[in-house]
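Missing here: one protein chain of the complex. Every other protein chain is in place.
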Amino acid sequence: MKYIDEYRNREMVRTLSEQLHTISRDRPIRLMEVCGTHTMSIFRHGIRNMLPKWLQLVSGPGCPVCVTPTGVIDAFVNLAKRPGVTITTFGDMIRVPGKNGSLADAGARGADVRIVYSPMDALTLAAKEPEQMVVFLSVGFETTTPTIAATILEAERQGVDNFFIFPANKIMPPPLAMLMQDQDLQIDGLLCPGHVSIISGADSFRFLVDNYNLACAVAGFEPTDILTAILSLVNQVQSGKPVVDNCYNRAVTGRGNEKARAVVEEIFTPTDAEWRGLGVIPASGLALKDGYASFDITRELDLRPEPSIEPKGCRCGEILKGLCQPRQCPLFGKRCTPGNPVGPCMVSSEGTCAAWHRYGALEEQS
Amino acid sequence: MNTHVTLDHGSGGLAGQQLVSSLFLKYLRDPVLRQLEDAAVLPQQDGRIALTTDSYVVDPIFFPGGNIGELAVNGTINDLAMQGAKPLAISLGCILEEGFPLADLERIIQSVAGACDYAGVPVVTGDTKVVPRGKADKIFINTSGIGIIGEGIEISAGRVKEGDIILLSGTLADHGITILTNREGLQVGGNLQSDTRPLHFLVRKILETAPAEIHTMRDPTRGGLGTTLSEIARGTNLCLAIDEEKIPMRPAVRAACELMGLDPLYLANEGKCMVIADQKRADEVLRAMRSIKEGSKSRIIGRVTKKYPGRVVLTTAAGGTRLVEPLTGEPLPRIC
Partner (left out) sequence: MCLAIPMRVIEIKGGGDSLMDPATAVVDADGMQKEVRLDLVDRSPEIGDYLIIHAGFAINCLDAANAEINLQLMRELAESMGEENGS
């Protein structure tokens, strides 16, 4: 596949890994990545084993499913059980357990729950089934939010009045700022999410350099992209001169995609939002503007958020902050497995614990 | 004139008999079947008998590259073939939902007959039931198959040993990605097609070439190659080490997997065979596989080691290493 295979080339990958290994350090360097797709890519391609021992990679709150509070999950499941409602969602949400089971469980008991690949598919479905309230579970970060905003605009143009969203979108910079203020969290550099950056622009991470002296590198998702960004971060830390290095410049610009951002600003407005494990972060979520309230299922049906209940023993919150590794959670691999997940970090295919469970045992044995 | 299946068709009366004679027997021509006795009587056989059964509930029932009918025939033939058995005969049990269009049933039975003719394995007995609307999803098919295992053929995971070579007969994940992308709501397009086909010709060639050196064979259907290999690794406590770069894949299938975030190692295959053979004859086995149409894209994809006992290890396209676990739950398309 063009513009993918070249960036997976074994020769290139080995070269970059060797470059990293030419550097010797006594003090470790801790890098955080905040994108579920980065977590998955690192594990899927076996990149961890290529890194020198002094390099520590930590996973932050980059999985939109993982940071959705349990109260919201419960609200999704309750909504699914309502007659006349069709739930449409991305695949990851289906198995996340709430206190009354998951969307998949609700589907098994007769609820109408469908996986879609695009929010537009949900709109098409709504147009085809006018007697159903078709609700799209709007979970995602900056990459996905514009696609939902564009879909709402299209729904308005087409006059589809049975299409709704359950707003749960979030934005990245506020939790990053919050994390950087945490004394326990010693992070030297950040692998910045590549596709979020397409929308927000590489410059949107400048504040981390300016306010927190944090080395930043915008990274694509192929193995060479990730290793190139890691190399950049290591060099930045070594030189003591942090910047935002755009290592994914075939897709990302400094300014980002202004048209996409304009579409989002038309529909959404910032609001305070609860992040699982991190608590409420001001202005970190998105709500529908009053002009688009008719698309908001929570206003249509007057849905109140349920209180969030953390499953006992679950350490997802600390894992999301990068403060502990999955294996340090007492439930990991025992009570909590991909087939029987306790918390979202294990359920979502991009959750830290799921990735570790699927791929991580290799390191244990090596 | 009926256009849809009715409950009458399944009551054992005239309507059912007419359905059999005018539709099923229009296409299924085996003389033993046409006797319509309570059981099919087959001639005496030399050798051990292999018996397998499988039920088919695939949705959608018609998909690019085939339908539930030929899937059922080929699937059962393949189970026999993977055991080293020469398929002899098949039974065909259909459960029909009231209201199922007869035109669709006819298409499916026509496909069943076509698959049987191509494979040279007849349907010799059958059964049809009808359940009320809503109690079944259009049509469910069960096929059981009988085959004969020749002398000296011992196919079993227990024979797998360190140093063995792992081969795959062709491109991975064709069926699974086709089904997933054809289900409602996941319109991806492209010329994706199921790979459903019978593998007994291929197996015959493999066993002719190296009868004693084939240790085990599996067709990686539900759960995909990843699950199949995991089962063998766990059962033998050996390590199966495969190389992602060596696994053949159709470019469009790879692209679809990338786009949807699906791991091809866990998608079903309905016309592919994984072989674990003694390394002494592996190259000969590979050549033999490639000489048959169904195996023309065969490759050596890995070997059996002791490095991580009970595990499957993948050398990734990037040159890293990771473990392959058995599948838990259905593969979900990812957006993230």
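Observations on the structure shown:
Residue numbering begins at 1 within each chain, and the chains themselves are lettered A and B in the order written.
In the analysis below, a contact is a pair of C-beta atoms (placed from the backbone, for glycine too) under 8 Å apart; a residue touches a chain by one contact, two chains touch by 3 or more.
None of these values were measured; they are calculated from a predicted model.
Touching the missing chain, out of A:Thr70, A:Thr89, A:Ser102 or A:Ser118, is residue A:Ser118. Which of A:Gly46, A:Pro61 or A:Gly140 touches the hidden chain is settled by the complete complex: it is A:Gly140.
Within the full complex, the residue among B:Pro198, B:Gly261 or B:Gly319 touching the omitted chain is B:Gly261. Mapped onto chain B, the footprint of the missing chain covers residues 188-192, 250-256, 258-259, 261, 334-336.
Taking the complete complex into account, residues 1-4, 6-7, 9, 11-12, 15-16, 18-19, 35-38, 64, 90, 117-121, 139-141, 143-144, 146-147, 150, 153-154, 157-158, 193-196, 198-199, 221, 224, 228, 249-251, 257-260, 263 of chain A touch the chain not shown.
FYI, only the chains that are shown with their structure count from here on.
For the pair chain A and chain B, the distance between mean C-alpha positions equals 37 Å. The part of chain B that touches chain A in the complex is made up of residues 184-188, 245, 251, 254-255, 258, 260-261, 263, 308, 311, 313-323, 325, 328-329, 332-336. The part of chain A that touches chain B in the complex is made up of residues 1, 4, 8, 10, 13-14, 36-37, 43-50, 63-65, 90-92, 94-95, 114-117, 121, 125, 140, 144, 223-224, 337-339, 348-350, 357-362, 365.
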